[in-house]
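Beneath this line is the structure, given in structure tokens, with notes to follow.
Every protein chain except one is present and positioned as in the full complex.
Presenting chain A:
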Amino acid sequence: QPQPAMIEITVNDRLGKKVRIKCNPSDTIGDLKKLIAAQTGTRWDKIVLKKWYTIFKDHISLEDYEIHDGMNLELYYQ
């Protein structure tokens, strides 16, 4: 399946912060965190993205994690 050019991911912090981020599948998690930080106002290195107990690492790209368009990620803070 060919990857779409741009994907939109929803990041939800269960305390009231829900952000939709547009990004490329080739972006890394670190880049995604920076985008989130820009929108939410925290520092990007304080953000932890998780899905259930899987912590997403900063240096791996979204397509490698198989994060597709419309997926929900959990936002936590460290």
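Here, contacts are C-beta pairs under 8 Å (C-beta built on N, C-alpha and C of every residue); 3 or more make two chains touch, one makes a residue touch a chain; residues count from 1.
As a convention for this text, contacts and distances are computed from a predicted model.
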Given "Cell cycle control protein", "tRNA (adenine(58)-N(1))-methyltransferase non-catalytic subunit TRM6", "U4/U6.U5 tri-snRNP-associated protein 1" or "Pyruvate dehydrogenase E1 component subunit beta", the protein name in the UniProt record of the chain not shown would be "U4/U6.U5 tri-snRNP-associated protein 1"
On chain A, what residues meet the omitted chain? 1-6, 8, 10, 12, 15-27, 31, 34-35, 38-41, 61, 63-64, 66, 69-70
